[in-house]
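A single protein chain has been removed from this complex, and every other one stays in its place.
By written order: A, B, C, D and E. Residues from 1 in each chain.
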Amino acid sequence: MLIWTITLVAVCICIALILNLWRLIQGPSVSDRILALDTMYINTIALILLYGMYTGSALYFEAALLIAMLGFVSTAALSKYLLRGDIIE
Amino acid sequence: MQHLSILPILIPLIFGAALLLPPLSKHIQRQRIAAVIGLFLLLVSACFLLFQVQTQGVHLYALGEWQPPFGIVLVADPVSVLLVALTSFLAFSVMLYAMNGQDKNGAYFHPLFMFQVMGINGAFLTGDIFNLFVFFEVLLIASYALLIHGGGKQRTQATVHYVILNLVGSSLFLFGLGIIYGTLGTLNMADLAVKVGQLQAENATLAKTGALLLLVVFGLKAAMLPLHFWLPKTYSSASAPVAALFAIMTKVGIYSIFRVYTVIFGEHAGELANIATPWLWPLSLLTIAIGAIGILASPNLKILTANLVIVSSGSLLACAAISSEVATSAALYYLVHSTLVSAGLFLLADIMARQRGKAEDRFVRSRPFVQPKTLGILFAVGALSIIGMPPFSGFIGKVMILQATQSFAASLWLWPLILLGSLAALITLSRAGTTLFWRHNGNLSTESEAAKPLELTAVVLLLLASPILVIFAGDVTAYTQNAAHYLHDFQLSAYNLLPGVTP
Amino acid sequence: MNALIWLPFLPLLGTLVPLLFARFSRTVCAFMTAALPAITLLLILFNAGAVFNGERFFSSIPWVPAIGLELAFRLDGLSLLFSILILGIGLLVILYARYYLSAQDSIGKFYAYLILFMFAMLGVVLSDNLIQLWFFWELTSISSFLLISFWGHKVEARKGARMALTVTGAGGLALLAGLLLLGHTVGSYSLQTVLDSGDLIKASASYPIITVLVLLGAFTKSAQFPFHFWLPNAMAAPTPVSAYLHSATMVKAGIFLMARFYPALANTDLWFLLVTLTGLATFLTGAYVALFQHDLKGLLANSTISHLGLITLLLGMGTDLAAVAAIFHVINHAIFKASLFMAAGIIDHESGSRDMRHLNGLWKYMPFTATLAMVAASSMAGVPLLNGFLSKEMFFTETLHQASLGSLSWMIPVLATLGGVFSVAYSMRFIHDVFFNGEPVNLPKTPHEPPRYMRVPVEVLVALCLIVGIFPSLIVGDLLYSAAAAVLNGAVPDYSLAIWHGFTYPLLMSAIAMLGGLIIYTNRHHFFKFQAQFPMSDPKLTFESVIQSITLKAQKFISLTENGSLQRYVFLTLLLAISMNAIPLLQLNATAGLRPEIPLDALSVTSVALLCIAGVATVIWHRRRLISLLMLSVVGLIVSLAFAKFSAPDLALTQLSVEVVTVILLILALFFLPQKTPKESSPRRVVRDLGLAAFVGGTVGTICYALMTRPLDTISTFFLENSKTGGGGTNVVNVILVDFRGFDTLGEITVLGIAALGIYKLIARMRLYMPSSDGKGRAWSEDKYPLLLAVISQSLLPLALLVSAYIFLRGHNMPGGGFIAGLITSVAIIQQYIAHGVEWIKHRLKLDYQIMIGSGISIATLSGLGSWVFGHPFLTSWFDYFYLPVIGKFELASAMIFDLGVFLTVVGATMLILANLGQLTTSERATQKEHD
Amino acid sequence: MPLYLEIIVCVLLLIGGIFLLVGSYGLARLPDIYMRLHSPTKASTLGITGVLIASMILHSYLQEFISIKELLITLFLLITAPVAANMIAKTAIHHEIKAKEKTRGKELINSMRNRDAPPE
Amino acid sequence: MEGMYAFSVGLLTACGVFLTLRGRSFSVVVGLTLLSYAVNLFLFASGRLKLNAAAVLGESEHYGDPLPQALVLTAIVIGFAMTAFAVILAMRARADLGNDHVDGQIPQPKKPLFQKTGGAK
């Protein structure tokens, strides 16, 4: 059951990722694209956690943690770029 | 002296790092003194190493005490040690030149110089192909940074091309390494050599694709046609000490070609024996040809020297393509000669350019030199040497290369090119010399300042090597013959480096 | 005679003498300079007797056995003859030059060059080793270049010297090839061995090539047609140089070469054809052209060419007697031509002109010199009782005694006579046009006799002309005989050096020549007029323009290939790489191997789809840079996912953290670079590039697939087995990084450190234009540091540092390590920069990033050096488990110190890059016009 | 693994999966950037929390030791998601991206852009 | 799976190569970054793909080849350093040369290299 659920959820997330990519490509504004990328980060975290659960391994936790941390920085930097151009001023 | 063979890497590394730290980091004088001391120590250790290898034979240094083929080993053999000694001498001389003021034209000259030397020495000494990649990157990144030393539009422009081409090269290197590891499952060069012979047909084909990729990478460093385009602009726009140090850079590529395609994919490699030759041979000949044309087309001394470097690269590559002991020995001799002389010429071009005002080193009428005699003698030595005229080292190198061709057909291709290349150099350098030294307008300018004694010392050191290489040519060629023998003897260069592995 | 080996080196030593004595008077300098050559000459003469008796001296010491080069000298008849000429005439020239050179000329330098040349010439003629011979041969080219260009400030001197060097240098290169082939054919570079292997050589397949190459060397040096043009232009040299180089030495080197290799190469049809015809052509051309020269030295130069042709012709004929005649003429020509040059020099020196249209009637002004010159010129013309007559007679004789041209053989004596006619004509012109023929016209100086001793060398030589002419056997008999013996490598035919042989054809030919010469000279105006119809082509201009056009063509070619377009260079690089790489793939039978593949799953398919779409989107939108960058981030993210999926957590972590820093850097670049890429690639280029890209991608993919589907044994089992026991960690990847292959990592952090230093250098003098608005022209927001971001970032910093510490400490046993930890720390600090700006941080965070890099690399290195203390190689790791109350068991490892070094370097490098880049932009936002 | 635990994990996972999907669905479906902003900040946050808790339970069970480090990710996301949303909203406002036609208070965008008080 | 993986590597390589061949520094840097992704995946694949086989002792039943992973790690770091340098260099080139073309000047619309001979006087 667990494996089955994991697979199902994985499919959900796959669809989610594809929807994200669609938005990323579609735009129309850059803000939309950044938002899509940010969402993609979150979905990826879920994906990694799922994979960890699937394999029963805790080795992938740090990757998820890192995406959470770094995804934010990346979104912040991109947004700041749109606002100010110069991100480190 | 158990650790002697790693000193040529560690000394510049430690000095390079120390130069970034107080109390050295903020004072140019201290940096200079430290750099010279460091390079002198390096030179001494390199000489000791040379001596040790000659008396006691090849020295294996297993880093972290992990034995080959598992860990990384340094292999101090007659070939690598020769090049390390050459690099150390070159670096020492160039530093003597640089410390007269050109090191001040930008930040971090001394540490970068050290790291550059470390990278070069590492590339020569390492016995591990991935480690070779790492040292390639060390020397490349240092060269990027040194190339922009002094600033200026031209330099930036040249650096852009140089960097991007080399980044592409690095990618290819990794593709190649991936294939090599993916087929042979090991990284130690001796181990690779042993395993290449045992490859099954299909895997051998795959390994071949990797091996040939590496050839492109090394060819790019060695300025093999059509990968040579970066060289003239890069060398001619670099500041003089950097250009002089770069004289050894193409040799790293050449050296790697010799090592990889003699030891790993050499005679004994079964299906993969001498795979480089079908490509190397025509390309090396074309390299000589384009270098010779470039020589004729050179508008100034620096570009001319750069094109001379291309010709020497082509000649060396031709030796690699011939792939015999005699050819390798010739290449080693010629390599030492051409490195030192072209470095000397780069420095000399700089001195001359500084004394000629706006004309710089272009072959046009200009004001006279402040030190015509000294410069004239040095120029004559450098020029004759690089053309390959007696009584300087170029002629022995040239004769050795000509003698190395094995078949009549090979001679028919190589000889005319080498000789015509010399002729092109002769024509251009004689024009250059007469113009630079005798076509004057105006009088001595008060702006031009004489070259400083240390600068001249550096040039003299580099160019003096040429007559010395002739006087002691007997010993030197005996050494290169021995080194070439080592490289071509599979037992010596592969099995002996793998404890517990025998044919 | 073991001293032989040092014999040529006496003059070499002598090159220093004039430099040392240059500060003394000119006379002292001249005498001191002459000393060593004089001693050398004496030493040689001392041994002459033995040589005349048929002895040959050999002496050698090893030098470069690898190339068959030894320091080997020989003294035989031929060497002896040439040595005497070189040294004897050399001494006279030294004396002559003492008076010739003006006070402004550096006599020390001149003598040094002269002696260097003398040394080189001696080396050539005394060599007993092919390569050594070439060594000295080229040395003569170089030293003659120095001599010809002695007055380098004069354009003719520079051009003339360059031309001489180019032509003789080119010949020298051909000679080298020839000699090497010769040595290769014989199996030895010893000259004697080669001379003894004539039959072998002539039988070998490479004989024609060898002969052509060696003759090219000889012909260029001896100014044979069609390479003769350099010689007249070399007349820009000071006259002592001409007297020396172009009478007795340099140009004779070519003759010497032919004589030297006579036993090895001569007496074949090929030799005959090449040498005879070349000689004949040269003989005639030189003689004809000489007549029309107005320059005194030009006349002599062309006459030299002609006489060299004559000698060559003789050497080509293949009869022994002809060879003897050739040698004899070498001697005679050297004597009379040297004296003529010197006389011409005196005339030039004392009258200020060499133009025969100005020089007239000098007999009145310098009768003594005129007499000497007239005697010498008569010898040149072949007037009886003078030495020139003798060898010319022999020459005519030999032209009659050959039949190698078959039914056309009669042409040779006829043409020889014709040449003789012109010789007489130009000799006559030399005499009449200069010393008689009315009054001088517009001479810069009033001519007068030269200083007493300046005339001595001429007197000596002219005396020799007479003495040899009258008592040939007495004076040069032995010399000639032994030289001939050396040339012929054994038996010398009978010949007679008598003045009178009776009324013979040769005498008739001489008479015709005399008469014809007289007629031509008296009717010279017709000839001049005839000649004037032809546009005079100055070989100097032709040569220069040929070189110029070669240079231009080369430049055009180079600018076509090296057109400065990186796109082309990259294209070629990749094209070459992938062609080389792909060709072996044709031999691969099946792409897929036997290794079972992993089954597909939805997740992977989705990921691959995302990756591919994002990758293609990056390309499609590459001109909209920000979007391209976003797509690139997606690619990076999926790549990390792939690493995670295929069991490489460390890689995933690293890729993720690197990715963010890269994106931040690229955002910075976006700000300073144009926001959009203009469309400038032509459709053709796009298609071409797409083709290459597809080719590269396809090949890489194929190889990748082929690799992955084939089983592989690797050395990695060792790492898995020894990671815990030998390296003290369970994360094998990390243990490889810090232990098994720690050296790679040391290099890698050095790369990072260097990159930071380099970037600092790049930034240091950067003048960037900061755009005042974004790509669509919208002004930037005024909200520099958004409130929420600022506040939250502060809270995140300690958390991020803690995570960083966590990742650092676990690295050895679990995924993580110094590098990732360093990047996390860096990103956390960058986040502060983004949120608060540089100014805010500057006062709060006082880290010297440069020191961090330095100490990071130092710590990593020192951790490796620590093992030296215990006698282990660099980077030998150490670890142990300890137990402390309360805390429990824990591990300490040297690898952790190493990793600390990594951490510091990473933080230092990343921050040095970003913080400095940030600092750069704190200055005023200038509104700058876009440059593109 | 006891059934009740498995059921809990599965339910949590399903909740997580559905919310994540809905979040991304909203992102794709909603008509303007301002509305789209809601889905990742909310639905996805909750979704990821579900997955995290499921993972936490599962790993605690597998390692026979309570493993709650996934909470850290939750904490992180809860802290950062609003800021990320805020930053993106700021960019949209700065670029004066039009809100959907019937959005109320559209005129506020200008005040927001200048960070002024709303017009009276 | 291997086929898909190889396809991705090939596609990324192609994308990277195409962008590297563009004329503007930013595109080139992006291209090189893509290329380095491809390179890293390729190098990684040289140790063969394995699921559930992280090379952490005790965490898996069987282990993937750790050596290529270590190599890729080194390659990533070096690639990062190089990319960083290239990015800043691109900025410097823009600053010094006034444009962002890799050749330092905007190429002019070029005339045909070899003018056809004949006809024209």
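Of note:
Note that in this section a residue touches a chain if its C-beta (ideal position, glycine included) is under 8 Å from a C-beta of that chain, and two chains touch if they have at least 3 such contacts.
Here, contacts and distances are computed from a predicted model.
Of "ABC transporter permease", "Dihydroorotate dehydrogenase", "Xylose import ATP-binding protein XylG" or "Multisubunit potassium/proton antiporter PhaE subunit", only "Multisubunit potassium/proton antiporter PhaE subunit" is the UniProt protein name of the chain excluded from the display. Note on the chain not shown: across the whole complex it touches C, D. Only one residue in the set C:L179, C:L497, C:I792 or C:L912 touches the chain that does not appear here, and it is C:I792. Residues of chain C that touch the chain left out of view are 787-788, 790-792, 794-795, 797-799, 801-803, 805-806, 809, 832, 841, 844-845, 886-890. Residues 18-19, 22-23, 25-26, 29-32, 34-35, 37-39, 41-43, 45-46, 63, 65-69, 71-72, 78-79, 81-83, 85-86, 89-90, 93, 99-100, 102-106, 108-109, 111-112, 115-118 are the ones on chain D that touch the missing chain.
Note that in this section only the chains that are shown with their structure count from here on.
Listed by label, the chains touching chain C and chain D alike are A.
Using CA-based centroids throughout, the chain positioned farthest away from chain C is D.
When chain centres are taken as C-alpha averages, the shortest distance to the whole-protein C-alpha average belongs to B. When the interfaces A-E and C-E are ranked by how many C-beta pairs touch across them, C-E comes first. Centre-to-centre separation of chain A and chain C, using mean CA positions: 60 Å.
Separating the centre of chain B from that of chain C, both taken as means of CA atoms, is a distance of 16 Å.
Residue positions of chain A touching 2 or more other chains, listed in rising order: 10, 17, 30, 34, 59, 65, 69, 72, 76, 80, 82-83. Shared interface positions of chain B, i.e. residues touching 2 or more other chains, are given as 130, 134, 137, 141, 144-145, 148, 151, 160-161, 164, 168, 175, 178-179, 181-182, 187. Of all possible chain pairs, the ones that touch are A-C, A-D, A-E, B-C, B-E, C-D, C-E. Within the complex formed with chain C, the chain A residues making contact are 7, 10-11, 14, 17-18, 21, 24-25, 27, 30, 33-34, 37, 40-41, 44, 47-48, 51, 59-60, 62-63, 65-67, 69-70, 72-74, 76-78, 80-89. Those residues of chain A lying in contact with chain E across their complex are 55, 57, 59. Across the interface of their complex, chain A is touched by residues 51-52, 54, 56, 59-60 of chain E.
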